[in-house]
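What you see is the complex with one protein chain gone and the rest in place.
Our next item is subunit A:
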Amino acid sequence: MTATSETPMTQQTQQTPPADSTVQSARDSLATATPGRVTLRSLRKVYGDDASATPAVRDVDLDIEPGEFITLLGPSGCGKTTTLRMIAGFETPTAGEIRLDDDLLNKVAPNKRPMAMVFQSYALFPHLSVFDNVAYGLKLKKMPSARVTEEVETALTSMNLGPYRDRAPHQMSGGQQQRVALARALVMRPKVLLFDEPLSNLDAKLRVQMRGEIRRLQRRLGITTVFVTHDQDEAMTMSDRIVVMNVGVIEQVDTPEEIYRHPLSVFVADFIGRANFLDVDVQGIEDGSARVSVLGRQWTVPSHPEVEVDAPVTLLVRPESVRLSPTDGRAVTGSVGRVLSSMFYGESIEYDIETEAGNLVVSVADPHAHETFSPGDYLDVGFEEGRAWLMPVGDEPQ
């Protein structure tokens, strides 16, 4: 193991990849593909013959811009893989359209689609060397062999895999195999790059490192990328936009920040990050902000555009937006809450607080020893008004 340095690279120090100028120029020379625009229209997939069975994917509409990094995120079984495999052509849609740029792809065989996929298991050909794995697709294109060698060498260099060209896949670590799989996909100059949970077989530190590496590479090459994961950290840190899915339907498509701050449904709010939902009385709404009362006080909070005064609503408050301060109160009423339990995480402390509006999870970052509270302590509980989010309680699936 030489240049590939699988040493941990912490997230805070967003340093550039451990790559010298040859690696950089190798990377640049891979970047000649024209990124594709992928359009999904009313896409639907029902497995099996029974058309009345529950669809795995239901009426999915999505526009993926050229060069965009988009992530399909959702709990296991929500239809992410099915959607990705329909784009790749491994599953036939039951209904709906898939377009690449302006071409209808529905009837195009998967081997004729200018896309490349990176699999969770890497799916390297075990009987071929690293070089031959990467060369596989180019040889199929009938590329002259001198050219193949050149292209493969470039791809291997760009992935820091140069020294490993003659190795067999099983002689490499998981992270290296992952890079080979990536090189094999990139060397094809695909218009769209597809990933299905590519990092879930790696250990935690390597996963964080590969996240950064894939993201930087994608930025540099400007390849349209569809990335499937169930890991919200992965989705938040890598994506231009996140598609949150639940039981076969899209719940929300937005930037990571919007998804986190302004979720469109209780499901999304709950799935991304952690959430406290408070029952509130709504006094009035105007211009996207609402006056509500909860925890013994009046608050002015941003509100979801579809919130109405009489409809059922809930107030989302993230654990890190809750503010705690000492109080003289000795009963759980109004703004006074009581600490039920506390957990020390190092970089933060987490409390369970009993209030008249229900139990709240509260996270306090970078705590000093003299600022910590103990179970049984009574506290004054409030929150950052601007960070809360008033949202409707729809009839959620599940």
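Following the convention adopted for this analysis, contacts are C-beta pairs under 8 Å (C-beta built on N, C-alpha and C of every residue); 3 or more make two chains touch, one makes a residue touch a chain; residues count from 1.
The definition used in the following text is that contacts and distances are computed from a predicted model.
Asks: Out of "Peptide/nickel transport system permease protein", "Aliphatic sulfonates import ATP-binding protein SsuB", "ABC transmembrane type-1 domain-containing protein" or "Acyl carrier protein", what name does the UniProt record list for the absent chain?
Replies: Of "Peptide/nickel transport system permease protein", "Aliphatic sulfonates import ATP-binding protein SsuB", "ABC transmembrane type-1 domain-containing protein" or "Acyl carrier protein", the absent chain's UniProt record names it "ABC transmembrane type-1 domain-containing protein".
Asks: Of A:A95, A:A123 or A:V332, which residue touches the hidden chain?
Replies: Within the whole complex, the residue contacting the unshown chain is A:A123.
Asks: Among the options A:A88, A:I214, A:M236 or A:V339, which residue touches the chain absent from this view?
Replies: Selected residue, touching the omitted chain: A:A88.
Asks: Tell me, which residues in subunit A touch the chain that this view leaves out?
Replies: Missing-chain contacts on subunit A: residues 32-34, 88, 90, 101, 103, 106-112, 114-117, 119-121, 123-129, 131-132, 136-138, 140-143, 147, 151, 166, 168, 181, 184-185, 188-191.
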